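Every protein chain except one is present and positioned as in the full complex.
All chains are identified by letter, namely A and B, in their written order; residue positions are counted from 1 within each chain.
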Amino acid sequence: MREAVIGRSLEGEAVSAGAGLSFRDVGYSIAGRRLIDGMTVDVPDRGVTVVMGPNGAGKSLFLRLAHGLIHADEGAIRWGDAPVGRSVARDQALVFQTPVLLRRSVAANVDFVLKSRGRASVEMRETLLRRVGLTGFARVAARRLSGGEQQRLQMARALATEPRVLLLDEPTASLDPASTAAIELIVRDVALRGVKVIFVTHDVGQARRLADDVVFLANGRAVEQGAAERFFDAPRSPEADAYLQGKLIL
Amino acid sequence: MQGFGEILALAFDLVLSGDGDLAEIVWLSLRVSISATLLACLIGLPLGAVLAIARFPGRNAAIVLVNALMGLPPVVVGLLVYLHLSRAGPLGFLGLLYTPTAMIIAQTILIAPIVAALSRQVLEELHAEYAETFRSLALSGRQTLAALLWDGRFALVTVALAGFGRAVAEVGAVMIVGGNIDHATRVMTTAIALETSRGNLALAMALGVILMMLALGVNAAVHSLRLTATRWSHA
């Protein structure tokens, strides 16, 4: 069953929320500073959505609100029919910019997550490590991996939850090009398998490589939203235009 | 008054002579203090973990209380246990006074707050690091607890050693509840106190040196165990 049309994209086109993500007039403040300010946005339930915007636009807060790690002060956040919460979060995985790996071996890091979902098996672990290119690293201490390897291990751990939605918060921000390529490859592979991906980045090139559609944030608001091709060819908001041209937004 | 060299020589003579009484006392010291440490960990680690990650009214007061209990005077603990285990006390029917069990109970009470307070500190820092990841993984409280205890294991071993150090070094509690009975409840510290009161200061110091070596030995053993474990888990 299709969901009713709920709202209007900034392009004026009607979009179906499906089991997609919707923010309605969401506000969020820390210590009196309004960091998310009346944000309304719809993210389709398929493909790779790239969230872009300058520093301080609210990209990370957007992901955390969507995942339920923090709670909105006002407005509504829903995944399809369901308000954001623990049961929704169980079907999602969030890949942080800085991996927080357990002080254990690579294998134990993956096993830990598999076990928490009640499905630990050597085969599953090996499949996951193969998918992220860490075959043969199983017994290495996770914290002795390189930055790129650590991030790939975090990906494996995220995939171990068999998420329906994969959220990534600038996962390649501090990685070398080879590691970045590896992560992007995994993300594309995951999306091809039907997992919804929401990818936060401030790297325009990366956004072009990955995005099916784009959400552009500035100053705690969703300024623009739409299909990737259209967005990159002809951004409609002055903020996005300036950003794509590499200008500093003050 | 003897010089320190003579005291050291006396300590080594005592050890090398293979004196049966000394071996008995050393063994009892280890037995009592290691048992107390294990029990204190059984009580203190979960308590510390709960204080580290749970949020409940009165939590801060509980933390202050546990921290303050680290300063429990051994004699007070000894008296408290004595009053309970004495034949005239509520638990007198157990007949535990003047037994190693009573000493283990007293030392457990003495060091459980140390284990709880220090592990709370360790686990709180670890939890601050892991919290977001664990919440994202939608882990239950029990899974979070188990993961924190396991990942903090090396720091927690140091916590346990701090507890052991306090237990094996205290004299006030075991003197009162153990009675320093020859061949039954005499441990290193009460033997040292006894020799001091006999005016055998050199012998008392020599026993002190042996106690230090004992503590050194236990710490070295745990440390090498830990190195092996680290190597194994990282092999």
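As a working rule, contacts are C-beta pairs under 8 Å (C-beta built on N, C-alpha and C of every residue); 3 or more make two chains touch, one makes a residue touch a chain.
Convention: contacts and distances are computed from a predicted model.
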Query = UniProt name of the unshown chain, from "Solute-binding protein", "Outer membrane cobalamin receptor", "YCII-related domain-containing protein" or "Na(+)-translocating NADH-quinone reductase subunit E"?
reply = "Solute-binding protein"
Key: Among shown chains, those touching the left-out chain   = B
Key: Option from B:Ala49, B:Val66, B:Val81 or B:Leu97 whose C-beta touches the chain left out   = B:Leu97
Query = What residues on chain B make contact with the chain left out of this view?
reply = 31, 35, 86-89, 92, 95, 97-98, 100, 179-184, 194, 196-201, 203
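In the analysis below, only the chains that are shown with their structure count from here on.
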Inquiry  = Can you work out the whole-Å distance between the CA centroids of chain A and chain B?
reply    = 48
Message = Quick check on the complex: what are the chain B residues that touch chain A?
response = 129-130, 132-133, 135-139, 143, 147, 150-151, 233-235
Task = Can you check the complex and tell me which residues of chain A touch chain B?
result = 67, 69, 86, 89-90, 92-94, 96, 100, 102-105, 108, 112-113, 116, 139-141, 144, 161
